[in-house]
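Note that one protein chain of the assembly has been removed; the remaining protein chains are unaltered in position.
Chain naming follows the written order as A and B, and within any one chain the residues start at number 1.
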Amino acid sequence: MAMNDPAHASWKRYVPLILAAIVILVPLAVPSRYILRTLVNIFFFAALGCAWNIIGGYAGQLSLGHSAFVAMGAYPTALLLLNLNIPPWIGFIPGVVLALIAAYLLGHLVFGLRGPYLALSTLAFAEIVHILLLHFRDQTGGSLGVTIPFGGTSVWKLQFASEQPYYYICLGLLGFCLYVTHRIHNSRMGYYLQAIKENQDAAENLGINLSGNKVKALMISAALTALMGGFYVAYFYYIDPDSVAGSDLSIKILLVAIVGGVGTVWGPVVGACILVALTEISNYLFGSGRAGVSLVIYAIILVIVVLFSPRGLIALLPKGSRSYRSE
Amino acid sequence: MELRKVTKVFGGLTALDNVSFSVQEGEILGLIGPNGAGKSTIVGLTMGALKPNSGDIVFNGETLLNLKPHQVVERGICRTFQVEKPLLNMTVTGNVLIGALLRTPDRAEALEQAKGIIERVRLGHVAHVLAKNLTVQDRKRLELARSLATCPTMLLLDEVMAGLTPLEIDQSLDLLRKLRDEGLTILIIEHVMRAIMNISDRIVVLDYGKRIAEGSPRDIVHDPAVVEAYLGRKGTRSG
Partner (left out) sequence: MREASCPPHVSFCNPGRARNSCRGRSGRAGGEVRVGRKGEIYTTTLIQSIVNGLMMGGVYALIAVGLTLIFGVMNVVNFAHGEFVMLGMVLTYLLHHYLGWDPGLSILLVIPIMLGVGALIQKTLISSVIGQADEAQILLTLGLSVLLTNAVLLIMGPDYLSVKTPYKLSVVALGPVLFSVPRLIAFFVGLVFSGILWLFLNRTNLGKALRAVAEKPEVATIMGINPKRMHWLAFGIGISLAAGAGSVLTPFFYTFPSVGGMFVLIAFVVVVLGGMGNIPGAILGALVIGITESLTAQFVALDLAMLGVFILFVLVLVFKPAGILGKGKLY
């Protein structure tokens, strides 16, 4: 759905609608848990990529430690659910608030820095969160993590035996993230972030509040990421510092956005499709014990994208380059 | 705008030494001086990118000292960069649009404004060209257009005429005169003497960070201190 796209042949206008219909109807038509689970994975990573994209793609501030925000959403949700029986759809709120505060503080601390220093600080930030999660093991379970027991289907607790409800929840969350990105893309903030990414000095001299816009973008990004952290708890039932605050997750998140297309609304979706598809293929070919294979492939793709198609693979799709805005 | 006894020291180098002058509303003030005299430093200080060691810069009765650059722009002063800084992956229209968005958050309105400015500055023929594909002259015009889009009350032009043909210079001067007549105050720094002598209502001359002369273009040309500064004294002259 390119934003600046004048109407082409009328049948093409229906393509997005058809795709949307397919996506919505799939769970009802296809009983395979495997396919549904794969799709949920795609939605999940697409949403995370979308969230990252706001600060990393639009504003161009590479966050290499975004998994810290996932953890900030996941841990409160999990602990509140486990200890106080608070359902995830309430429990995620403290997580999001925590992420907002952290983003605010982090942003003001590091956005004065340029490029590599900034990236480094985000790495350090994530590492700090990781260390703290391990350290306070009495509260967080340390390296053993938090396991949520499945107590039977319960709408209240968002626990379901089948995949379909999770599918729609995740789809809804993805839709929300896409909507937020779309709003930003078409607003003054979107233009301003793009200007900041292109040339900070020029942007500042056009009246753009560098720090204000960057911090705002980070806060939005962190909040959405934490939201998905809450979903993670509801869907995967187990979290530990390595899985939700580790560098593997951070890299996957940014890969989704970068490979798909930075600074576009649908880029992360493309990226997530590619990445999840690759994971499944490599699991099939090499067995899931060889976890390294998919990461090697991701890394190779990242290198290829950086070298040959820095705007992401969405630029290679027929109307993909219209997703970027140049005026 | 007024500079009051502004001093700026970089490490061991005194870039500006107790400089004071003022820019009247609605005038075009030319700032000239040999290389290294401190002219661009004044722009940096005014915009808040640099802080003076002492002295004050006042605009419309308000001090500019502790403001960040974007706040200075909000208050109505905009600058162009000597080395152009276009937003490379955006078109000319996109670049100017972003400037216009400062005053009107509505995209459609801002676009209208941007188009108008692009026409005035004679960039219409490249309106949809990506900034990275522009010629140097067009880039300079883009700098000007973008700054104008922020609806400034005062414009700081840092060597916008460099590399232009005489015809282009005349066109630019025309434009600047029209803008001045519409109420824009302009501080223009230039090395192209023909341009600055032609357009300025008054001129301030800097040398080695000190203000050595101030007056109408005709007076400046005859001022012995100015002549000496440009033609050099006996002995070395730093470039």
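Assume a residue touches a chain if its C-beta (ideal position, glycine included) is under 8 Å from a C-beta of that chain, and two chains touch if they have at least 3 such contacts.
What you see is a predicted model, and the numbers here were worked out from it, not measured in a lab.
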| item | value |
| --- | --- |
| Among the chains presented, those that the missing one touches | A |
| Option touching the unshown chain, where A:I101, A:A277, A:V296 or A:L316 are the choices | A:V296 |
| Among A:I35, A:L82, A:V97 or A:L120, residue touching the chain not depicted | A:L120 |
| Touch criterion as defined above, residue of A:L64, A:L80, A:A103 or A:V215 at the omitted chain | A:L64 |
| Footprint left on subunit A by the chain that the document does not show | 60, 62, 64, 109-110, 112-117, 119-121, 123-124, 127-128, 131-132, 134-135, 143, 247, 251, 258, 290-293, 295-296, 298-300, 302-303, 306-307, 310 |
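Here is the rule we use: only the chains that are shown with their structure count from here on.
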| item | value |
| --- | --- |
| Subunit A and subunit B, separation of their C-alpha mean positions in angstrom | 43 |
| Subunit B-facing residues of subunit A, complex | 186-188, 191-192, 194-195, 198-199, 201-210, 324-327 |
| Subunit A-facing residues of subunit B, complex | 47, 68-71, 73-74, 78-79, 81, 85-94, 97-99, 101-102, 105, 107, 128, 130, 146-147, 149-150 |
